[in-house]
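Notes follow once the structure below has been shown.
Removed from the display is one protein chain of the complex; every other protein chain stays in position.
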Amino acid sequence: MRLPRFNYLGPDTLEDTLDLLAFHRDDAKILAGGTDLLVRMKKGLLKPNVLISLKALKDLSYIHEEDGYIKIGARTPLADITASDLIQKKACALFQACEKIGAITMQHYRGTIGGNILQDNRCHHYNQSDFHRSGRQPCHKDGGKICYARDEADRCNSTCQSDGATALMALGAEITLARKGGERTVDLANFYTTDGIMPFAMESHELLKEIIIPVKGAQSVYKRLAYRSAIDYPIVCAGVLLKPSKSQKNKIEDVRIVVGAMSRSPLFLVQESSSLKGKSLTDVDAFKKAADSSMNSASTFAVHNVGATLEYRCEMVSQMVFQALKEAAQKAIDVKG
Amino acid sequence: MSKNNSEFSVVGKRIPKLDAAQKAMGRAEYIQDVKLPGMLYGKILYSRYAHANIVKIDTSKAVALSGVHAVLTGEDVPKKMKMGFIKDNPPIKKGKVCSLRDEVAAVAAISPEIAKKALGLIEIEYEELEGIFDPEKAMEKDSPLVNEHLKSNVLKMPWDIHYGDVEKAEKESAFVVEDRFTTTWVTHCCMGTSGAVALFDASENLTIYTNTQIPSLAHKDFLEALKAMGLENKRVRVIKPIIGGGFGSKLDTYAYEHIAILLAYKCRKPVKVVFDRVEEFKATSTRQPTITYIKQGCDKNGKLLFRDMRMVLDNGGHTSWGATTPSVMLMPISSLYRVENVKYVAKCVYTNNTYSQAMRGYGNPQATFAIESSMDILAEKSGIDRIEFRRINKNQSGDETPQGLKITSCGLEECIDAVKKELKFDGKNEKSVGTGIASLIHVGGGARIYGSDGCGAILKMDDYGKVDVFTGGTDMGQGMDNITAQIVAEELGLLAEDINVIHSDTDICPWDVGAHASRSTFVAGNAALGAAKKVKKKIQAIASKLFDAPAGKIEFKNKLVFVPGDEERSMPIGKLLRKAHFRPGGTMLMAENFYDPDNENMGKELKGNMSMTYSFGAHGAKVKVDEETGKVEVLEYVAAHDVGRAINPLLLEGQVYGGVVMGLGYALTEEVTVKDGEIMNANFRDYKLFTAKDAVKIKAPVIETDDKDGPFGAKGIGEPGCVPTAPAIANAVYDAVGVRIKNLPITPEKVLAALKEKNN
Partner (left out) sequence: MEKIQITLNINDKPCDVMVSPNDTLLEVLRDELDLTGSKDACSEGICGSCTIHMDGKPVRSCLTLAMEAVGTKIKTVEGLANGDELSDLQQSFIDHGAVQCGFCTPGMLMSADALLKENPSPDDKTIRKALAGNICRCTGYAKIVDAVAHTGNPQDNCPDCLTSSKPYKIQGE
């Protein structure tokens, strides 16, 4: 499969990159590792006129801890994240998520964490070859007015299958978006539009620069389900952050439950998360209840578009959340000794 | 003459693949790598609809595109150019399309990019027709017809067989079980995609490079193609590059080959048509899906009395080898275990889905899934241990089965014993863990499907003791080259590396019916062995004069020709050959041998000893079922095979491991998902074949029964590895958690749903 034609630009500095973005805007796409972008271009899903490569921006690749936050450059390869002791210890869910992405030789060296977060939404009706798609009415995401995954849907229901985004949202991460002349930091949970066509609340002249994870004295776990043990996107996944109480023994102070691969964005389930505040670290029944409730919440968004049956995926939400909660609670217990 | 393995010098040795070095260096030339001067690139346009009339085709814009040399439609295909064994399938369709993989146009251009662009400029007006995608519905009276000129979607095929008296046997049975099993489409996923390069010389003779498993039959098909094009008395040369995987996918001649030929002729330039992966999934054939109704019964002692099977086969839009899989399915149906009364009816039904052809096992995996699952169910019903049940009914040497298969060497019981030794079948396993067993029978000594089941070999020795073997056989990575080399080397007292096996060119290689039915070791091996024996006789005659000793006493070993026990009367083979050849009145050492095994075509009632000998095997699986997610994890797997003799244990293991992992994918994760005739998962992410992380270590005990007809006692092993995997897994899942999945693949969804139903 040949890539469509485009102009290739390789700026040397962040400043130059932002200048180019400001100039080309919607005409341009950022090329980091290319493991998502170039595949979509080969399938004819997008045909940018310009690719702006981050090849020279090695300064955007870093992992360090600073003032109670872990800061990760957006261009950091996934392999650096899975090799980082800091992340394994203090942002475990992200470590676990990156470990499970695809396969090491597929995207761990070229693929970046920024690229994983900004991975486009997917749907097995949309992610087909251009010949397959050209023979039918285009769907919403393809510039048309139909959804093949859900009858008569007036909007795109493509799914965010990013392992990284799910885990980071559970960790309460923020992201910094840079543009010519400034930058802004936004909570990842507020970064999504819930629109399957343009899932990210970012302008075409903005560049994802940094990911900031608060270090909270909490445990985090990431669980995902797929048919195979490599290559596959998750058919359902869950990230959990669990902060044990410092004052009350064996009690939960705070929980963040995020379910991924079920909707147009990862779903931060606020109610289910709050329901566990004050509960005991061994309250398996409360975990089960929260997990089942998560399943009900997430199911309302899901459509049959990632290969597994809808019923199964919904059921497994409960499993993934429950397992993640149990594991996080156990880790908290183990730490206390 | 039965020999101990230790008595052989080369046979039985773990000799690495002769072409492995060039492959490991990246120097092997596959069809993807073939580049000829002036070569153009061909691309094929496929149908937009599963079922439609082609109203109008306008190729003018494509023709006008700069860089395009030819555009063809169905109108450009000669009337008599048809593929498939009932010759109903033109390489480019005209007037009507019956499936989404139907070819409707083709282009040759100076680059693949331009060819693809040209395809996009071809304007076709279709009149969409109602499609039919369910074979059982397609059998109904008011179903839309795939072919209007036929009165029904059901093909006229002879699969209606009854041996003995099944009704009577059923009445006499103490226990009867009846079930429905289904298998779906899976596909070969050869890493090297399909492709061909065709070119004509100035005299309009055709040379075609293609990944074929049937060079000689392809040669015939292409001669007929040329004839249909009005080219009489022309030559065809079929050249095989290194083949990037076969598994049965190259057992016929295909649209892309015929299209390459038509384009090459039109352009008078070489034309290369190579599939990308999406095309490989969508436009190549699958394994035949099946809907099977099976009834089996036994007496109170566990002796099988009858087996009654009825199948519905989705024939797809055109008829191809899939419709002949019942001929091979009949083998396990009539002959896996001893059972006297057998009934088998198979209906092949046209639908607007893709059509199936040959895939490793050729129907055996599908039939064995039903049979071996049913055997477990029957064993349980009769209260007999599942291993004992199989032993009671085991095939034995000397049997003649209801189909007329003559069992000569048979190591089934030893295989079952080997499996039992490795896995625990009695007593309790830990929670959610279970074991399962399933056996297999497969052809091991050729398979007489055509008029000939033969293979030719020409052996030529040089003056130094090196040998060239020109064989009709085909190597696609399974090791036909090594087996041939080792057999010849053993016979002539040489090393495997002294033998050069050439199989790539129909201009110089003799005839062979094809690399199918696991016949390469047995048939190509015997062909080469026969030629080696002839050359040996010639050398013995020369040595006899030289050493003044009876020719029959002359032996060959360690590159020497000698009289045993006499140090004086011994000579390096090269020196002897030079003495024979390099003098006035000299002789050349060459021999040819055509070996056609003594097996039978199926005659009336589809009876006949299809193969000269049969391979047997038994597989055992130990699985753990995650009762929360339904996922099945394979903990251990044993695959024991009766191979006659392991000519090369290293390569044999490779065939078994590869076959088993393919079979595990078949059992657990692989399916071509089809929606209204459209393949939805045409890539390696959505089509779930096993990765290195999913695969498990496999134990492969080898049982050697030293078959009297096989070369050095060997039988076939190419396919058996993937035949009983699905029932072994299904049986293990049942043992683990008490649910029986009757539809492949055994996905977590199905297991979970079954567990829920069981617990309610």
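In order of appearance the chains are A and B, and numbering begins at 1 in each one.
We adopt the following convention: a residue touches a chain if its C-beta (ideal position, glycine included) is under 8 Å from a C-beta of that chain, and two chains touch if they have at least 3 such contacts.
From a predicted model like this one, the values you see are computed outputs, not experimental measurements.
Checked against the full complex, the candidates A:88, A:229, A:250 or A:309 give a single residue touching the omitted chain, namely A:229. Touch with the chain that is not drawn comes from one residue among A:23, A:69 or A:109, which is A:109.
Screening B:223, B:650 or B:680 against the full complex identifies B:650 as the residue touching the chain left out.
Only one of the listed residues, B:238, B:698 or B:753, touches the absent chain: B:698. If you put the missing chain back, the residues of chain B touching it would be 9, 13-17, 19-21, 23-30, 32-33, 188-193, 242-247, 276-277, 476-479, 495-497, 557-559, 650-651, 653-654, 657-662, 683-685, 689-693, 695, 697-698.
For chain A, the list of residues touching the undisplayed chain reads 1-8, 10, 31, 34-35, 38-39, 42, 51, 53, 55, 79, 102-107, 109-110, 229-231.
Note that in this section only the chains that are shown with their structure count from here on.
Chain A and chain B, compared by their mean Cα positions, are separated by 43 Å. Those residues of chain A whose C-beta lies close enough to touch chain B in the complex are 1-2, 103, 124, 128-129, 131-132, 134-135, 225, 227-233, 307-309, 311-312, 315-316, 319, 323. For chain B in complex with chain A, the residues that touch the partner chain are 46, 48-49, 112-113, 116, 120, 276, 278, 628-630, 669, 673, 678, 680-682, 684-686, 688, 690-694, 747-749, 752.
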